[in-house]
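Shown next, in structure tokens, is the structure this report addresses.
Every protein chain except one is present and positioned as in the full complex.
For chain A:
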Amino acid sequence: MAEKTIIKGGSFLIEDHSPQDVFTPEEFTEEQKMIGKTTEDFAKNKVLPVLEEIEEHNFDHTVKLLGEAGELGLLGADVPEQYGGLGLDKISSSLITERFAIARSFALSHGAHVGIGTLPIVFFGNDEQKKKYLPSLASGEKFAAYALTEAGSGSDALGAKTVAKLSDDGKHYILNGTKQWITNSAFADVFVVYAKVDGDKFTGFIVEKDFPGVSTGAEEKKMGIKGSSTRTLILEDAQVPVENVLYEIGKGHQIAFNILNIGRYKLGVGTLGSSKRVIEVSAKYANERKQFNTPISKFPLIQEKLATMAAKTYALESAIYRTGGFFEQGLSHLDNAEGAAAAKAIAEYAVECSITKVLGSEVLDFVADQGVQIHGGYGFMQEYEVENMYRDARINRIFEGTNEINRLLIPGTLLRKAMKGELPVMEKLGGLQEELMMMMPSLSDEEPALLEKEAELIENAKKIFLMGTGLAVEKYGMKLDKQQEILHDAADIATEIFAMESALLRTKKAIEKDGEEKSKAKAELTTAYVYEAFPRIEQRAKRILAAMEEGDTLRTQLSILKKLTRYDLINEIELKRNIAKRIIEEERYVV
């Protein structure tokens, strides 16, 4: 992989990626699989038995279990070896996040600690700070939390009211303000806190809970993820030594935005693990539950649900590990894969990070919802795991930047990259209109090769994306950011393209290695996803065009769209029955 040029973030929309460009779960090494198994065994056998108590805010379990996770090395994957971690590759660290997800709210405590809690110090701490804090965070002797949100500033992070002022003796910054909804706050030893120095310079600080003036509020009562600790962090003349300034004064936004990128990706990874779990418990239930003397898994409507859940999960899984592969590739070119340079390498894939966040949280919401439906009335009862997963799922569309904010970011970031000349979007746009006018739909009587049609649809989807955004840029110019509905629809199209293409390339890679026969399940899941996603793209594109154009111009644009969206239908009902058969037989998500 090292010899190839690095794939640029966002380039999937304007270029064709090949199967060789993507990392797929079929390529996990034996070590990575073992790491995944250790995580899963730990979550299943150690955490799940006490999860109910954790959900009642018995955080002694959480602290003890996180300590045990630290002994197993499950807290040190992203911490460099020289600071007491393992410095593992991003695929291994993703696998840990994915497999931990079955531990639901506990997985969130784990994720907040190793992710947004520890990573700011890994990426932006100086040597002294890393030496001081990272070894005990990696070993599980101490725990970290991240304090960005305030009552009045969520997505508008820079609107924070918390202030920092240098003490008269110049030894401390005095912090005042209240941070809200801080995960792990009941037991965290170290908080990464953002405050404005002198009221305007947004800056990160490492704040220990024992510093004078630091306290936490009462536990919040939440809709879901009840086992994670969520409190306010109260800073009343909190004394933070000057050496605890993280990175540079006035550059807190760089830390915050970079950490958000990783946080979004990791959130997506977690939703993948949760989606797989919902499929597993739902398939088991469908086999056990009998109505009319028949296991309900024999009913096609239940099968259809399981098949759609699996197809969406397959696309998500492919998108997640493709993105993980990008990180790995980006980081492998760095001599020293840490610090701000590493954060920058990850920021290159900000578009993909937002996509995995939006895609993952919405796939999981769908999957959890269908999971409850398969369980019927029992799915509404708290003693069933799926009820819990349904409530827990909801937060994913909200935190780490709402899905609305992330949707705006997807085309926004792409256009910024285009303006800076990092992505040749404008070059692609020139000539596109003409090409589209001339284009004749390829209609052939020949039986298409496996996945040939799907590849064509994805290619057309990319043209639709460029056509729509091209027209929008032309029409609104710099004021495009006011057209949130259009940006939203463009983001949906981009997200679907990434999901469809990730599934397709993964399946093609598997076929190259194992042949068509052994990759049948993957091919079916890909087809099911593409044929389900494509109509959504068409609908979004129509909405964009109808909002921007009218009369003859609109008719012309719609006729082009029609050419791009003409395809032969397939028998989706039969396809989904086939997919469901495997899931029901194995009682879990299998490819």
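The rule we apply is simple: a residue touches a chain if its C-beta (ideal position, glycine included) is under 8 Å from a C-beta of that chain, and two chains touch if they have at least 3 such contacts; residues count from 1.
Here, contacts and distances are computed from a predicted model.
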**Item:** Choices "tRNA uridine 5-carboxymethylaminomethyl modification enzyme MnmG", "D-methionine transport system ATP-binding protein", "Electron transfer flavoprotein subunit beta" or "Monovalent cation/H+ antiporter subunit A" - which one is the UniProt name of the chain not shown
**Value:** "Electron transfer flavoprotein subunit beta"
**Asked** In the complete assembly, which of A:E30, A:D169, A:D552 or A:E574 touches the absent chain?
**Response** A:E30
**Prompt:** Which of A:E71, A:E288 or A:E435 sits in contact with the chain that's absent?
**Reply:** A:E71
**Candidate in contact with the missing chain, chosen from A:E141, A:E452 or A:E586** = A:E586
**Request:** Return the single residue from A:D16, A:D41 or A:E427 that touches the missing chain.
**Result:** A:D41
**Fill in**
On chain A, the omitted chain is touched by residues 30-31, 34-35, 37-38, 41-42, 71-74, 76-77, 86, 88, 585-587, 590
